[in-house]
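Below you'll find the structure, written out as structure tokens, and then a few comments.
Just one protein chain is left out here, and the rest sit where they should.
Let's look at subunit A:
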Amino acid sequence: MATEKDKTKAAFGRREFLKIGSAGAVLGAAGIAAIPHKAAGEVLDKETKKAVIKPLEDFPVKISPDYKRFSQRNTVFSRAVGGIDPALAAKARTFERFETDESRPGFTRIDWALHHGSWAIEHAATPGSKFGMPNTGWYSWQQNLPEQRTNFLDLNYVNHERHEFTTKAEASAVIKRAARHFKADLVGIAPRNKMWDYDKHFVALNGQEIGWEEFPFKPKSVIVIGVEMDYENMATAPSYTVEGAIGEGYSQMAVTAFQLSVFLKNLGYKAVATGNDMGMSVPYGIAAGLGEGGRNGLLINYKYGPRFRIAKVYTDMDFVEYDKPVKFGVREFCKRCQRCADACPSKSIPKNVEPTMKPTHGGETWFNNPGVEKWYINAKTCFEYWCEGNNSCASCITSCPYNKPDFWHHKLVDKVSALMPGPVHSFMREMDIVFGYGDTFDEKAVKKFWADKDREYNGY
């Protein structure tokens, strides 16, 4: 039987409970009132990003004073497709051969069809651009005036009347908003820098070299566009299936860059959309603040890691606010991680801890441009593996710990990792493996990509 004392205690407990509950409700309401337009999570994310992502005044990679511009003739694609290196050209001719295997997930007829369907826009709209062909299709250099339009349906012309923006910030904001509308996932604007442009353009199909004097205008700015590749598809690397993500990325590059170039032309500015041609996308991406250069030779973005494709739009517009390069700990993490180097089936990614000013892989080096502090990959053995495996591999993208879906816990790990010293990076790398991320040659990933379970297509 409960005593009087117990009853008093219980009543007091209930009162206390109500008091605490009321106090919690008041505090919660006050909290919501204090941040009416933003979720607390967004505020927290923004504030913590400031501690991790540091904008820089200068280009964050050391450049040697004797750095020379790179000739496009010396890219692996130019040498292979252009027939400059006969042995490599012979291997290149075997690439994308029709060869399927129904017993091998990722290499079936359906995967092959996905490969072609995904690349279709790129091949039709910008033929040859994937191996750097300049001035092709939607990446054409033409700067027609309104009177040169073929008919009223031709929208690709430079308007006589130039739109003048009030401020540089406004110009930059308008360009970025338009690019996002045209399905760009990332946009940054950098001043044109001749160092990152090919010394000479190379037309691989006929072996012709073209100088910049033939370019129709003097570019002043480069708008760098990033297009995300699907995470679930990227997990299937290397396979024909992964060509789906890569081809889709390239096709979207063509669409977005072309539309943005027409947008600029309509505002009265000259513009040329480009993919892999004209200049090197990674340094331009760094200059435009889209990320840092990683061990795998790719641009690593804060949100997508290396899982995106880069297109560029060269324009004569210079009344624009340029983005600053950023640093969020990628280079430090890459020093210890090396997951891409371990995953690379052709061992084309070097394992030296520190980045260097010249190649360390010990093979041929004509495709490397020394004088930049980075990790130099062996592009030749990489491409030879593509030809052997009959697909574009992408293991270095899939295995990278920065390649994650856009979920809060990965951002948390990235932030902790960026603020911690080296040994933590090694631990994070091991945890990434233990938790099952970044597996390559994963047949389950192919089955998962094609699985119909829990997918809805009718909008219900």
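Convention: a contact is a pair of C-beta atoms (placed from the backbone, for glycine too) under 8 Å apart; a residue touches a chain by one contact, two chains touch by 3 or more; residues count from 1.
As a working rule, contacts and distances are computed from a predicted model.
J.: Match the chain absent from this complex view to the correct UniProt protein name in "ABC transporter ATP-binding protein", "Dehalogenase", "Phosphoribosylformylglycinamidine synthase subunit PurL" or "Phosphate transport system permease protein PstA".
T.: Answer from the record: the omitted chain is "Dehalogenase".
J.: With respect to the chain omitted from the figure, which of A:Phe152, A:Phe435 or A:Tyr457 is a touching residue?
T.: Only one of A:Phe152, A:Phe435 or A:Tyr457 touches the chain omitted from view, namely A:Phe435.
J.: For the full complex, which residue in A:Phe98, A:Phe152, A:Phe407 or A:Tyr457 touches the chain that was left out?
T.: Touches the omitted chain: A:Phe407.
J.: Among A:Glu209, A:Glu232, A:Asp318 or A:Glu388, exactly one should touch the missing chain; which is it?
T.: From the options A:Glu209, A:Glu232, A:Asp318 or A:Glu388, the contact with the absent chain belongs to A:Glu232.
J.: Could I get the residues of subunit A that touch the absent chain, sorted low to high?
T.: Counting over the whole complex, subunit A touches the hidden chain at residues 13, 16-17, 20-21, 24, 41, 232, 405, 407-409, 434-437, 448.
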